[in-house]
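Apart from one protein chain that is not included, each protein chain of the complex appears where it belongs.
Every chain is named by a letter (A and B) in the order it is written, and numbering of its residues begins at 1.
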Amino acid sequence: MRREGENGYRIPAGCAISGIFDRTGEKINGWEIVKSIAVMHDRSNGLGGGFAGYGIYPQYKDYYAFHIFYDSLDAKHECEMFLERHFDIADLSKIPVRKNKNITDEPMIWRYFVIPLQSKLVESQLEEENFTRRCVLHINDKIKGANVFSSGKNMGCFKAIGFPEDVGDFFRLEEYEGYCWTAHGRYPTNTPGWWGGAHPFDILGMSVVHNGEISSYDANRNYMESAGYKCTLLTDTEVIAYMFDYLIRQKQLTLQEAANVVAAPFWQTIAAMPEKEREKNIYLRDVFSSLLITGPFSILLGYEGGLMALNDRLKLRSLVVGEKGNRTYIASEECAIRAICPDVDKIWAPKGGQPVILSLDQQA
Amino acid sequence: MPLNYIFPEFEVVRNADQCVACRACERQCANEVHHYSEEYGRMIADNSKCVDCQRCVTICPTHALKIVKSDNTFRENGNWSAQTIKEIYRQADSGGALLSSMGNPQNYPVYWDKILINASQVTNPSIDPLREPMETRVFLGKKPSTITRDENGELVTKRPPRLELSVPIMFSAMSYGSISYNAHASLARAAKELGIYYNTGEGGLHEDFYCYGPNTIVQVASGRFGVHKDYLNAGAGIEIKIGQGAKPGIGGHLPGKKVNEDVSHTRMIPMGSDAISPAPHHDIYSIEDLRQLIYSLKEATAYQKPVIVKIAAVHNVAAIASGIARSGADIIAIDGYRGGTGAAPTRIRDNVGIPIELALAAVDARLREEGIRNEVSIVVGGSIRSSADVVKAIALGADACYIASSALMALGCHLCRSCQEGKCNWGIATQRPDLVKRLNPNVGSKRLVNLITAWRHEIMEMMGGMGINSIEVLKGNRMMLRGIGLNEKELEILGIKHAGE
Partner (left out) sequence: MKRIYVNEDWCLGCHLCEYYCTFANSGLESMAYALKGKPLSPRIQVEEEGEIHFAVSCRHCDNPVCVKSCITGALSVEDNVIHCDTNKCVGCYTCIMACPYGCIMPATSGVIQKCELCTNNAHQKPLCVQGCPNEAIVFEER
């Protein structure tokens, strides 16, 4: 079976997404998100499901939590050698799973809490974040059979081939609690054989779940590869995660500015803006022209302390937002919100290209 | 009279039933093919003078005329084509190097015709340009590599000098001298109306056209004809012409008969003198010299104008482009071997240079690999024949396209390839006042606007089909292309897959 990304093999997919965010930082049990995504069963086809939880590893909050799939013991050995050479490993273990009859062919799934070795940092002349990013990209590109599918601090992704509710059960999500959860059910148009292809896609805690098939993919990818990112999966989600990582962490754009790059307002809209706003938007569109995303998408971008939801500028994919007290719910369909919050206070559909940005109160 | 070994290439066929002897063909043929015979009471033709420019055919009110290729046959074989035989005879007659015009006509592969474009089905929607915005605006120039903010944390939105195009097509360099005043007037007016640019070529800028400066690219070529400070500051951008696709490695040659008073004044050369530009710029023998010229021009224009460096597509084009990108140029223009010209040595036109498709793919890939793709924009020409070629060029990585032959055809050019004679019946490649006036810029500019407007519509249709509603992400989107009938190596260089993959 061919893996996505191998020899330029690219698999388009449709999907369901869901997210919950508590702005006071109150913990939400992982099973809540499983219940929400499960209602949209028909939007996935059993070929991929996954979750990202934020605030789930408070005991190791200063360590990068690497979740890694291994295809073989050799891959594990090689990867661990690499990790030992570059990082101080505070803890490592198998990620606990529960047998589920619908989840089969699982790879070895390991978790490491790491921080870069000081000596290596000095040697590389990079700061911690850049160093870690390079190491993750290196493992995914160069160590065959190893895939770091989650690498943020105090967060983790859990994904597999299967329907999302089975994936949640398999990873025992009821045992985790976090202030933010996102979920994804996948409907690929071709058979992927590989767990790494499921969503969310994460790079250093910036995780993306995405519904859509973007038409700008190759232009976006070329730009990101030129900027030093290696796209190995050839999925939309991968490149979108890299794009936000690049715009927000490397170029230091605000979330709103990054949203104005990827879902840029139309020129006619820009022309009608007040001068300052107009200048800014022309600047962003011109400077980051290759990072515009066209074609349908709705994405949830999770990051430390926040969550952003964004639709393509024509709103070719559904996305609904619900609010109740401290909590905000975002999903492809309203039913996924009602399933876990029947008496929601307010429910609305954000416009195409208008980001919904949520952040923790204490950070704001 | 010595024997003429060359049989007339074309025959004028006149339908006697239709011909009303209005003599329009006679009056309109600068080659003096047609004349009215009082003796016979009808029109007769001298086939040997016909270049098949189709002027008489087009103007004949009763459609009594057609020009056909003579079927007179040399004893050809696989090695000795009629063309080759004819060229031998011509050289034996004249003792000179053969001259030709327009682009390389040889039967080399046209890669545009071996590339197919994608469209959306089911998994993502196509977009209807009649109902949704479809954006074709592009900017050319360097992109800033660092983001700066003011003390309030606001983005500093100043950008390096750039060109803004409503659609990624520009009229390529054609000098005043090689083409007529009215041709320039048509191009300038159309560029202004379309929100794009035309290019002066190396012949300077006629004083009447300074008013079109915001839509003009002024060229600095090896002959430096017509270059002075006001000229440099008149345009929106400055192009340094290193080479041209039709004749890489050699300079231009404007015959003295085309240098009339106006041309002489604009070029700043004596009337009637041949304008021969040197093969290289004699102040550029190396890449570091190019950097000096780029910065001299930037100094002269207070860093307000983007500088384009135009090169011919030659074997080592990717490395050369990489060098140019690091020399301070804002835009690199690459001209393929099919690119046209008013006059070039035939052997060079037909045998030197490489296809623009391969050159573009190689340059774009190299600049990306080196992480300097955002330092420059890429403009390609030679030859872009249709909106589909534009779409394919953009998807291969070009920021915009240059068109010249297509633009001339909109003005009436029928590719008769006799520009060097200065007797263009369409008023384009001539300075003879009676011929120049045949090109009314009201008509010419309208036809150019029509052409680009039509192409823009078609580009939007194709983009919509691909589900792309903004042309900036068509750029370098090679997954939207597939090759057909190409070998592995060709696909590898083009960076695309084969149809069916």
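Definition applied: contacts are C-beta pairs under 8 Å (C-beta built on N, C-alpha and C of every residue); 3 or more make two chains touch, one makes a residue touch a chain.
Being a predicted model, the structure only gives us computed values, none of them experimental.
Undergrad: Given the contact rule set out at the top, which of the displayed chains would the hidden chain touch in the full complex?
TA: Result for the missing chain's touching partners among shown chains: B.
Undergrad: With respect to the chain omitted from the figure, which of B:22, B:314 or B:372 is a touching residue?
TA: Counting the whole complex, the residue in contact with the absent chain is B:22.
Undergrad: Of the residues listed, B:6, B:372, B:443 or B:491, which one is in contact with the missing chain?
TA: Reading the full complex, the residue touching the unseen chain is B:443.
Undergrad: Where does chain B touch the missing chain, residue by residue?
TA: 17-20, 22-24, 27-28, 58-59, 61-62, 64, 433-434, 437-438, 440, 442-443
Keep in mind that, in the parts below, only the chains that are shown with their structure count from here on.
Undergrad: At what distance in angstrom does the C-alpha mean of chain B lie from that of chain A?
TA: That pair's centroid distance is 47 Å.
Undergrad: Per the contact definition, I'd like the list of chain B residues that touch chain A in the complex.
TA: These residues of chain B touch chain A: 120, 122-125, 127, 132-133, 135, 137-139, 143-144, 147, 154-155, 157, 159, 162, 368-369, 371, 373-374, 397, 466-470, 472-480, 497, 501.
Undergrad: Mind listing the chain A positions that touch chain B in their complex?
TA: 8, 10, 12-14, 189, 212-220, 222-223, 225-228, 251-253, 257, 264, 266-268, 276, 279-280, 282-287, 289-290, 292-296, 313-314, 316
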